[in-house]
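Sharing a structure, written as structure tokens. Questions coming.
A single protein chain has been omitted; all remaining protein chains appear in their positions.
Letters A, B and C mark the chains in the order given here, with residues in each chain numbered from 1 onward.
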Amino acid sequence: MPNNTFGHLFRVTTFGESHGVGLGVTIDGCPAGLDIDIAFIQQEMARRRPGQSKIVTQRKEADQVEILSGIFEGKSTGTPIGMIIRNKDAKSKDYSHIKDSFRPSHADFTFFSKYGHRDYRGGGRSSARETAARVAAGAVAKTLLKHFGVTVTAYVSQVGHMALDSPYGEYDYREIENNPVRCPDPAMAEKMETLIKQVRKDGDTIGGVVACVVKGCPPGLGEPVFDKLHADLAKATISINACKGFEYGSGFDGVTMRGSEHNDSFYEEEGRIRTRSNHSGGIQGGISNGEDIYFRAAFKPVATIVPEQDSVDKQGQPVKVAGKGRHDPCVVPRAVPIVEAMAALVIADHLLRSRSSKL
Amino acid sequence: MPNNTFGHLFRVTTFGESHGVGLGVTIDGCPAGLDIDIAFIQQEMARRRPGQSKIVTQRKEADQVEILSGIFEGKSTGTPIGMIIRNKDAKSKDYSHIKDSFRPSHADFTFFSKYGHRDYRGGGRSSARETAARVAAGAVAKTLLKHFGVTVTAYVSQVGHMALDSPYGEYDYREIENNPVRCPDPAMAEKMETLIKQVRKDGDTIGGVVACVVKGCPPGLGEPVFDKLHADLAKATISINACKGFEYGSGFDGVTMRGSEHNDSFYEEEGRIRTRSNHSGGIQGGISNGEDIYFRAAFKPVATIVPEQDSVDKQGQPVKVAGKGRHDPCVVPRAVPIVEAMAALVIADHLLRSRSSKL
Amino acid sequence: MPNNTFGHLFRVTTFGESHGVGLGVTIDGCPAGLDIDIAFIQQEMARRRPGQSKIVTQRKEADQVEILSGIFEGKSTGTPIGMIIRNKDAKSKDYSHIKDSFRPSHADFTFFSKYGHRDYRGGGRSSARETAARVAAGAVAKTLLKHFGVTVTAYVSQVGHMALDSPYGEYDYREIENNPVRCPDPAMAEKMETLIKQVRKDGDTIGGVVACVVKGCPPGLGEPVFDKLHADLAKATISINACKGFEYGSGFDGVTMRGSEHNDSFYEEEGRIRTRSNHSGGIQGGISNGEDIYFRAAFKPVATIVPEQDSVDKQGQPVKVAGKGRHDPCVVPRAVPIVEAMAALVIADHLLRSRSSKL
Partner (left out) sequence: MPNNTFGHLFRVTTFGESHGVGLGVTIDGCPAGLDIDIAFIQQEMARRRPGQSKIVTQRKEADQVEILSGIFEGKSTGTPIGMIIRNKDAKSKDYSHIKDSFRPSHADFTFFSKYGHRDYRGGGRSSARETAARVAAGAVAKTLLKHFGVTVTAYVSQVGHMALDSPYGEYDYREIENNPVRCPDPAMAEKMETLIKQVRKDGDTIGGVVACVVKGCPPGLGEPVFDKLHADLAKATISINACKGFEYGSGFDGVTMRGSEHNDSFYEEEGRIRTRSNHSGGIQGGISNGEDIYFRAAFKPVATIVPEQDSVDKQGQPVKVAGKGRHDPCVVPRAVPIVEAMAALVIADHLLRSRSSKL
């Protein structure tokens, strides 16, 4: 059943495979009259693209976005914005060994179970390369949000056991893009980078955590029952390849707290109703309260590793599968712009959705 | 914008307020010919209903379900199944103090921001009483799943700092309903119960974790991009009141693992392709692989506490708000059937969705 | 698959059967703060209810609407408005003869083909009684439209061969409710009434046409590709039981015209851009242009007739089926409020949808 569409009023549909012609995306519902800066879209693509540093996959893709529709004289027209990103550096023969076999903890077996017929080259549609389309769309969502004063910033807060331990508000976000790990603490960034390099040298991979902060979100975004703002953020984020967990505000740590500690008292400041603490993570009853929205996402270690692993083929016969194909030793540095993109898509959608809550 | 509907092919719409006439739900898309056991629905309601034990809210509701449509001669007809549960024990005057003020960490302020006009009695639609409708619908989803050999079982794995530490597979699930906490380990259950009683005595509340296991799910459920099976489970679960975090399989712990430890090797067993470990939590690339699906959900402490708290009124003037109205000292015992219901809705939906993946 | 929901931002879900407990409806997405007049809803129900005159079915239903949710202190809260209408005068034993047989041109056979198991009493969910729920929802949509200065008026323009022949703008709509046929021309109304009585006396039925006019609709409603305003009106209208055709503006007659006659010239009047003629029916490129929207809907003769007819049973064996059960000799008098309701639902939905077309 269709599942390649995300969002209701700001609605994104992606298509394309890792080793096919390319990736594509349509954005349906972007309001007319928005100034679209192609250079900014390309800049976001550069943050996600492979080959950007030594700690990510060495596949070389410029990830040049071609705009097909929906923009006229530099502004959105309200009609769908179509974009494609052609694949240039697919090395499909690296994947012939998995034509009939299943890589452990990849989607090979489940795609085979579900569809029978699959494009196995580079994982086909299950490849994280699909997220290139999300980032392109996310750049447009960010542009819309910027128009309304909302910003979305993510960063790496943990790689393996190395974790930042200060609250999200204490970091200087301008440091994030100054290191290949995308960690706002330069000293920690260096340690993380060293760890990732070691892991790669071992032919292995490692997990990590991405934290994300949305600033400037007005109160009233999010819907109170199933489409709670955090529920849509959770779905958006955990739908990113390799993501295994999501928490917002106090998250799993909130479990051990008492209500009297956890509750966020209200006060008034310059005509605005605010909270003194923010265990709510900017969302109460599924609706934004005007404070910072923050959440964290856990990413598992990439499944592609160099050593041979036990597996089976289509007939269930034992085979050995070794990790050919280029891959990331740790996804989180490149996951940062993807998490931002997904968060921006959610907030943009709810921004438009909120327009019909009152007369 | 509408947000009271969940699911695509097995689609549930809920309505109703905590202190209004009652709660209601329609299930649209239940296939025709399913034997519906009203007693079973009622039994599920009993697991969620207030007043069921000393460690939950003392509001007295029988939560009797009235079937309005969609069932004929004991079987579903394929037309929408409508159900209502009338409120009997609403004490609305307990809430007059919050008509114009906002309880900390409740949805009072955000509803006011979003809608302007709100039913403040018992939190109105933001009350967890809305989940009664989810449980009624979930009972029908469970019935459908049972027809296909799928079961859904949740339990409490943590209250405050007291946490179970064995893997989910090592507990005897028959113990779950033998104690009011719904913890499968009787000794731990007792300690948790004592803790909850203490917290209640303090006029305070405490958080907890619910774990959930889906057994018998065939491979091929879930869609590979945005509607990954775990993404829909995440959204479903975290949309439950007070839920702050979701993780599946290795979850946040998987972050510290290496790919070589984390990967689940395939092998063949009696004609079925299986995995030796299950860090994937039964889902790979967003699609079920036939192993147990398991996930965990974090719940914060309930916001209603007895002591006075600082807050503001609509005009932003400082007020003191004290917790009147009956409430749970800890939500997780009653969250267990709600988590199961939401998981059942997701799996039922994807079971039907999977019917169109092949010719 | 679910299909009991209509609309996107003003979204209606109906449920219930002709001879079950009753009919129900939820409206999800009605903006908060709208004054809801229950008496007006009831008045709309009275226009559709059976037994209202001698030329309609004699089933006696008060069609009393019970509000379940979504309205507080007389105003909508933005949460779903739930309503039920209980069946009081179902005579189900009239239908035992069709338990295993199929009435010609009814939905008995197709429901059996589709679902296997069906509630045959009074046609179950296929009965036009389902439209009671649409009218209740439509009354709320009309209330919303009235707030924005939009009105929806339908009338009978043809019964059998008796057809009005003046343009829609030349009738006095205040006459519509002055006769049981709901025809704005009193002389024609009398002739139509006589014809319907004759047809009923013959144990037969007859078709008719309902015309509908929407006044005060602002320019910019409707979406330009698939959800053109007229496309949604067409679907909404033709989804009413017994409706076989839909046309708007010049409709089928426009086929014989030349572009030079058909085009509607623009001019300016009091700061508003208007058209001199209105062959476009108020909609151009799928979007309202601010002129009157008008359309016509064809209704076939009701399938239930008194004489015995040839049919088959489940096994394909020949049977005779005679029309038991009360029924209308001509649907159009009661279709008038239903057509209005469906048009109001469409316009209300697009009114909210149009809020996101611009920044």
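Here is the rule we use: a contact is a pair of C-beta atoms (placed from the backbone, for glycine too) under 8 Å apart; a residue touches a chain by one contact, two chains touch by 3 or more.
Please read these numbers as outputs of a predicted model, since none were measured by experiment.
Remark: the omitted chain is touched by one listed residue; of C:Gln42, C:Thr194 or C:Asn263 this is C:Asn263.
Where chain A meets the omitted chain, the residues involved are 1-5, 8-9, 11, 13-17, 20-22, 24, 26, 28-29, 32-33, 66-70, 72-73, 75-82, 84, 114-119, 124-125, 352.
Even with one chain removed from view, chain C keeps its contact list with that chain: residues 1-6, 8-9, 14, 102, 104-107, 109-111, 113-116, 125-126, 130, 158, 160-161, 199, 202, 204-209, 219-220, 222-228, 230-232, 234-236, 238-239, 241, 244-252, 254-268, 271-273, 275-276, 279-281, 283-290, 298-305, 307, 309-312, 316-318, 353-354, 356-358. By the touch definition given at the top, chain B reaches the unshown chain through residues 9, 29, 31-34, 78-79, 147, 224, 352, 355-359.
Methods note: only the chains that are shown with their structure count from here on.
Averaged C-alpha coordinates give centres for chain A and chain B that are 26 Å from one another.
Our note on geometry: chain B versus chain C, Cα centroid distance of 39 Å, whole angstroms. Per-chain Cα centroids separate chain A from chain C by 46 Å.
For chain B, residues that reach two or more other chains under the stated contact definition are 1-5, 8-9, 14, 114-116, 125.
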